[in-house]
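The complex is shown incomplete by one protein chain, all other protein chains being positioned as in the whole.
The block that comes next holds chain A.
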Amino acid sequence: MAEPHVPTIDDLRVKLCYICREEEFHDKPAEPTVQWVHPCNCTLVAHESCLLTWIQSAQQDTKRSANALKCPQCGAAYELESDNPLALRILNSINSVLQLSGKAITIAGTACLLLSFGFGVYIVCTSYGAYALQEFIGKEMYDILLTDDPSNWPYHAFINLPLIPISLICSRTRFFESFPLVPLFIAWTTSPPVSTTESLMRATWNPQPSVAQSYPFAPMFNWPPSPLMASVLFPLISGLYRRYFSRFRHWVMGTQPTPSPPVRRIVWDFNEGGPGQIRVGINAAMEDAPNNQQRQQQQPRLDGENAAPPPEGEEQQDGQGGDPAAVAEQTIRVTSGSLGRFVGGALLIPAISNFMGTLLFRLSKYSTLLRRFLAIRPARASPPADYFAAWFDKHPIGQVNPIKQMGLGLRMVMNVIFGGTKVFAESDPVWWRNYVGLGMFVLGKDCLTLLHLYLTKREIETRRIKSRTFAGVDIHELDLINPPASADTQA
């Protein structure tokens, strides 16, 4: 039995395109002929070209592409046949592979760029660190501990040196109450001399057994203090200094210290130096307004405390700007000029300390006391060999009993802390005079800043506006105590 005839698109009497709504009657075929399709399970039919336009347009939109190949009425999936030869499929997959590798290249390129940028920053930081170290410990020590050739550097140099500029900048923020030169010192004080070919040859040809023998039992305390001691003691000294200088500052400025939240302190610190006069200016302008003008003018800052203390007055004593105007001023300053000043100032520290150290060295020629304080020694004739190694060669540690071993080890550690390594102990302590010089510079700078602040305050306090005569004003327009004689007598 033949299967019942299933009608197709060609059996419809009237075809209505669901997209363009054009009709075509079976007895009036369109001229030229147009292809019709019935792509789904419902009654919708369409021009093939209309449907293809719709599918193409829907596929271009990622949100619609899911519905592009589906009948909007019955939801049946359209089956798309196309001339899709192997060549096209290969080309398509090549294209998608290329697309993917393009993405990979973009990512890799960005990573490379970031990496090389980071590496560049690292190089710059490291060279700056080497420069700073040379400035601070002097050329002689630098040649012993580091040398200009990075291939001689100990492994920790590659961590320590780039950290130097960063720590210098950080130390200025007072987030870190640390000595800016900690990375300069903690590692370097215990660093053995680098073994260049030259120094190895010297050690071989010119052994110094007597020094090597005596070394671990050198005197515990000597002058100058060891670099390690100096860096350990630094936070204590700087803390005390800050505290007493702040008191001094308040005494000079006639203000009282107020405890301040730590966050505000950063703002003040960013503000260091320059904005002082602006701060004072704002205070004076704000406090001139209340009724008690005379006294306010005399002592714009003191008044805030004498009266039942208004909170913003209190905060301003410390220059930490409670009022929005001051804060805005500060914020703006942080972003522009002061940032360069801040970073530049931090990075200048090694050069400044070197300059101050050299200055002290020059001055020491005229003063025995200063010479002794700075412990100036003549420059070494030859770089020292590695004394630890030499000593261990002479006294094999394995032969000593364990308790003695421990004692010896402890003794050596103490020696490094209090006396410094032999390399430092025997060299001209350039670092010490630089250290002292830097301290003097900081003190001098702080005093100068304070003087600036004080003079600015004085200037504002003593301001008077100059009064003029009424020269040039028509005298008859003024309401005077003794009215002038009438106009005609004057004329």
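The definition used in the following text is that a residue touches a chain if its C-beta (ideal position, glycine included) is under 8 Å from a C-beta of that chain, and two chains touch if they have at least 3 such contacts; residues count from 1.
Quick note on the criterion: contacts and distances are computed from a predicted model.
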* **Name per UniProt, for the chain absent here [options: "UBC core domain-containing protein", "Trafficking protein particle complex subunit 2", "Ribonuclease P protein subunit p14" or "Exosome complex component RRP45"]** => "UBC core domain-containing protein"
* To do: Could you tell which one of A:I19, A:V34, A:L69 or A:L359 touches the chain left off the display?
  => A:I19
* Structure fact -> Contacting the left-out chain: of A:H5, A:K63 or A:R464, that is A:K63
* Structure fact -> On chain A, the omitted chain is touched by residues 18-22, 44, 50, 53-54, 57, 61, 63-64, 67, 72-73
